[in-house]
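With one protein chain removed, the remaining protein chains of the complex are shown where they sit.
And now, chain A:
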C-alpha cells in the first residue's frame, strides 16, 4: 500500500511515525517545503532572540524509516499515485488589506523576520488578540517595546480562558503595560511595526475522496495537540484500525512567565468563577495558571464527569 502525505508539518510527521510504529512497511512519501519542524517556539523562544532546534527528527530518521521526503509544494492530488493520502497542508495567516506592510507569524522565516524587526521597534501594534497576538505582546513588552493590542472582540481573552474567564489574563497584559484597544477598530496607529494575527485559513480546497484523510490545521482546528492526535488517527484509519480513545483536549500558552494550560473544552459552558467551567452541572473545562502539577488531576476530573 502506497501512502502519500501532502504537507510536512506536525500532523504529517506524527502520521508517518505512527504508520511505521504500527508496522506499515509499504512506501511513504511526504511532500512539503522543508522537513517538519515544531512551531510553538516561534512565538516564544524565537522572540527572545533564541534559535532552538525545531526539527522533529534528524535527516537520518527519514532514511532509517524509509520516509521519502519530496521538497515540493503539492496543491492537487491529481498527479499523485497513492492508495491512501493524508492532506496536512496546514493553514496560512489571514492578511488584512488595511495593513499591506504588516508582518504575520506562521513560519520559521516569519519568526526570524519579526524578531529582527523588534530589535529596532519602539512601538509595536498587534492586530488580533488571539494566542499568537497574546504571546507576541508578552515577548515584546519583555523587550521594553511599547505594545498596542487591538481586537474587534471586546473579550478576546475568553477564547483561551473560557467564557467570562478572560479577565485575569487581560489583567496580566495590562499589568505588563500592554495598551489594549478592544471592541473597536484600531483607529490611528503610530506604530513602527504592525503584526496581523487575526487567524488562519486552511491551505487546501476541500476535496473529499475515497482513501483521502485530513489532519492538523487544514481541518480548521488550530491547536498543537489536535495535529498530533489527528495525524496519529489518520495513520490508524489508513491501516483499518480504530482511532485512539479521546482525551480531554489540552491547550497551553506561555505569557509573562505564566504557563496557562486549559484541559477540556469550555465553549458553551458556564464559568464557575474559579476558571472551571460546567454545563448542566457537569465539569467541561479547567484552566490552570502556573499549576502544571494539577493537569493530571484536571484530566481525571474531566474524564469522570464525561
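Just so we're on the same page, contacts are C-beta pairs under 8 Å (C-beta built on N, C-alpha and C of every residue); 3 or more make two chains touch, one makes a residue touch a chain; residues count from 1.
In this text, contacts and distances are computed from a predicted model.
Student: Given that one chain of this complex has been left out, which of "3-isopropylmalate dehydratase large subunit", "Phenol hydroxylase P1 protein", "Phosphonate ABC transporter, permease protein PhnE" or "Ferredoxin" is its protein name according to UniProt?
Tutor: According to UniProt, the chain not displayed is called "Ferredoxin".
Student: Give the residue, chosen from A:24, A:237 or A:299, that touches the chain omitted from the document.
Tutor: Final answer for the missing-chain contact: A:299.
Student: I'm checking contacts with the chain that's been left out. Which of A:52, A:144, A:268 or A:281 qualifies?
Tutor: In the complete complex, the chain left out is touched by residue A:52.
Student: If I consider the whole complex, including the chain that's not displayed, which of A:228, A:269 or A:302 touches that chain?
Tutor: A:228
Student: In the complete complex, which positions of chain A touch the hidden chain?
Tutor: For chain A, the residues touching the absent chain are 14, 17-18, 21, 38, 52, 56, 224-225, 228-229, 232, 247, 250, 252, 259, 261, 292-296, 299.
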